[in-house]
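Taking it in order: structure first as structure tokens, then the write-up.
Left out: one protein chain. Kept in place: all the others.
This part shows chain A:
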Amino acid sequence: MKVEVDDVVLPGDFSEEIDTAGEKGKVILGPGLRKEIDKVYITKAGVLRKRAPNTFWVDSYQKRYVPSRGENVIGFVVQKSGDIFRVDVGSSCPATLSYLSFENATKKNRPEVQVGDVLYAKMLVASKDMEPEIVCVDSHGKKGRLGVLNEGFVFKCSLNLVRKILNPSCPLLESIKNEWPFELAAGMNGRIWIKANTMRETIAVGNAILASEYLSDDEIKNMCTNIASILAGHVS
């Protein structure tokens, strides 16, 4: 079926807008789109989006993570073998992490990473034919915010929820960050790590995030003030 931008699309649909844009210049195809011999076809169900000038993608619902380059993910170390760590990032195959890809790590100075640790890392290699590789440093050799996440609490959610709360227009983090202090790391693989001063506050952050999946912006703001007042009421 022929579809337009901002329409609901199903796999097998096509958009003439993409084809005509492709004749004029370069087009960037995001997730959910695939070029075949004659046309560009849609491969995922969701909403077709466009960003000027020529970027197209499909906003779709997904829970299983498929690695893609440059994304920040949260993983668990499952194995230490020789000079690499194997890290479970939720994809079909565990990612590898060299012990040299930490800040200030040398052959003599090994990073302190144990099996079972939670890591915040960046996807360096993500190809369908190769094992994914992650690193805990940027290209300048600095760790930035990457590395082992100590203490805190990790929970899983859908990939859409992570994208939603990281969207600058989402009011969730804006409204709860001033209510009580907490730390948060969101991995694009559908895992979120949170750390607050008390157990109650940690649960409050977690519940606020999970509840915001199916709420509109105004409802999120309401919910956040509710949670904050409940929390304040019991603490005092």
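By definition in this document, a residue touches a chain if its C-beta (ideal position, glycine included) is under 8 Å from a C-beta of that chain, and two chains touch if they have at least 3 such contacts; residues count from 1.
We take it that contacts and distances are computed from a predicted model.
**Student:** Among "Signal recognition particle 9 kDa protein-domain-containing protein", "Exosome complex component RRP46", "RING/U-box" or "tRNA (adenine(58)-N(1))-methyltransferase catalytic subunit TRMT61A", find the name that the UniProt record gives to the complex chain excluded from display.
**Tutor:** Listed in its UniProt record, the absent chain's protein name reads "Exosome complex component RRP46".
**Student:** One chain is left out of this view; which of A:V5, A:L29, A:A45 or A:L184 touches it in the full complex?
**Tutor:** Considering all chains, including the one not shown, the answer is A:A45.
**Student:** Kindly state which of the options A:S92, A:N109 or A:N222 is in contact with the chain not pictured.
**Tutor:** Of all options in A:S92, A:N109 or A:N222, contact with the hidden chain holds for A:S92.
**Student:** Hey, which of A:V5, A:L29 or A:V66 is the one touching the hidden chain?
**Tutor:** A:V66
**Student:** Residues on chain A that touch the omitted chain in the whole complex?
**Tutor:** On the side of chain A, residues 1, 8, 10-13, 32, 34, 41, 43-47, 59-64, 66, 92-93, 128-129, 160, 164, 167, 214, 216 touch the unshown chain.
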